[in-house]
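Structure, as structure tokens:
Every protein chain except one is present and positioned as in the full complex.
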Amino acid sequence: MTSDHDFADVENQISEFSRERNWDKFHQPKNLILAAMGELGELAEILQWKSDSEVIDFLSTNDGRDRIKEEVADVAIYLIRICQTQNINFVDAIAEKLQKNEINYPVEKSKDNASKYTELK
Amino acid sequence: MTSDHDFADVENQISEFSRERNWDKFHQPKNLILAAMGELGELAEILQWKSDSEVIDFLSTNDGRDRIKEEVADVAIYLIRICQTQNINFVDAIAEKLQKNEINYPVEKSKDNASKYTELK
Amino acid sequence: MTSDHDFADVENQISEFSRERNWDKFHQPKNLILAAMGELGELAEILQWKSDSEVIDFLSTNDGRDRIKEEVADVAIYLIRICQTQNINFVDAIAEKLQKNEINYPVEKSKDNASKYTELK
Partner (left out) sequence: MTSDHDFADVENQISEFSRERNWDKFHQPKNLILAAMGELGELAEILQWKSDSEVIDFLSTNDGRDRIKEEVADVAIYLIRICQTQNINFVDAIAEKLQKNEINYPVEKSKDNASKYTELK
């Protein structure tokens, strides 16, 4: 899917948003993790009592998808704030982790197999 | 911070990684939320017993920052998978939420104030 | 199910365990919440890629049930520590919340209906 936005612009908006409100002082790492937990909890709450088929029905509606979309964004914003406050580049962090995952989960061992790499023989 | 990677490339790698391993069948929304919780829990565990000043010391080391970076990436990858499986553009989701936040948290009310928008007078 | 243990004894063991190790100094509320999150994340991880029927199979084995049991206990111990450090009685907290729930979720409205009380008409 192509995006209508440049990711670097979005990152700048996030740091600018916090700077304008003098919120950097609240954004210690442990606080941001607690905040990410709060948002992930809201995401969980939306689907918690739905069966797999009810989840599919719910997410085939615009309203359902919008609710999920918003909570995913909330968690993501706090993850990006963790990175910004620690001088970590979010995209590079993901790219580097993907390289590790390529090594830890070779296709021939992981195909059709969701086991953690420590349990792959 | 400038990134060495294009975000759209990283997103493609993520979907390709799952496709090659036939993992799409495991990636139902509730499962991905549980997986994101697992990774966010690992992030929490790294800092849980550290005081604010110990967190700063820890994150001033390369080793400390690398550990945080890796767990943030793990959570992010699952958020991106939620988006990919629901045909949501991750970057647009964030951009749209930032627009909402601009309205919910006007600078004059939110400056120096971490209250939730529902509690802002 | 009858228990082999008295709950007050178990609570005493928990506080004694921490006291003997001089751990009370680590047990600030935010730290304990992060620790509970870490343990809940481990619980999530055990089941994250299992379908509903695979969960049933897994939990019909002693090994499966023991793994769940242990992680539930880990989360519970941190919840009890939050209570102990704040002079809250854990059992009374639950009993009082149940009374609230009885009011918020009247049987005639909530029967077969998992909606949150704020959404019950």
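Note that the chains take the letters A, B and C in the order they are written out, and that residue 1 is the start of every chain.
What we mean here is this: a residue touches a chain if its C-beta (ideal position, glycine included) is under 8 Å from a C-beta of that chain, and two chains touch if they have at least 3 such contacts.
The structure displayed is predicted, hence computed values, not measured ones.
Q: The chain left out here touches which displayed chains?
A: In the entire complex, chains touched by the missing one are A, B, C.
Q: Given the contact definition stated above, which residue among A:D6, A:E45, A:D66 or A:E102 touches the chain not shown here?
A: Hidden-chain contact among the options goes to A:E45.
Q: So that we can see where the missing chain sits, which residues of chain B does it touch?
A: 30-31, 33-34, 37, 49, 51-52, 114
Q: Hey, which chain C residues sit against the chain that's not shown?
A: 1-5, 7-8, 10, 13-14, 17, 20-23, 26, 28-30, 33, 36-37, 40, 43-44, 47, 50, 52, 55, 59, 65, 68-70, 72-77, 79-80, 82-84, 86-98, 100-102, 105, 107, 110-114
Q: Need a quick check: the contact residues on chain A for the chain that isn't drawn.
A: Touch with the absent chain occurs at residues 26, 31, 34-35, 37-42, 44-45, 47-49.
Throughout what follows, only the chains that are shown with their structure count from here on.
Q: From the C-alpha centre of chain A to that of chain C, how far is it in Å?
A: Measuring from centre to centre gives 25 Å for this pair.
Q: Give, as an integer number of Å, the spacing between the C-alpha centres of chain B and chain A.
A: 3
Q: Please set out, as single numbers or ranges, the residues of chain A touching at least two other chains.
A: Chain A, residues with two or more chain partners: 30, 33, 37, 52, 114.
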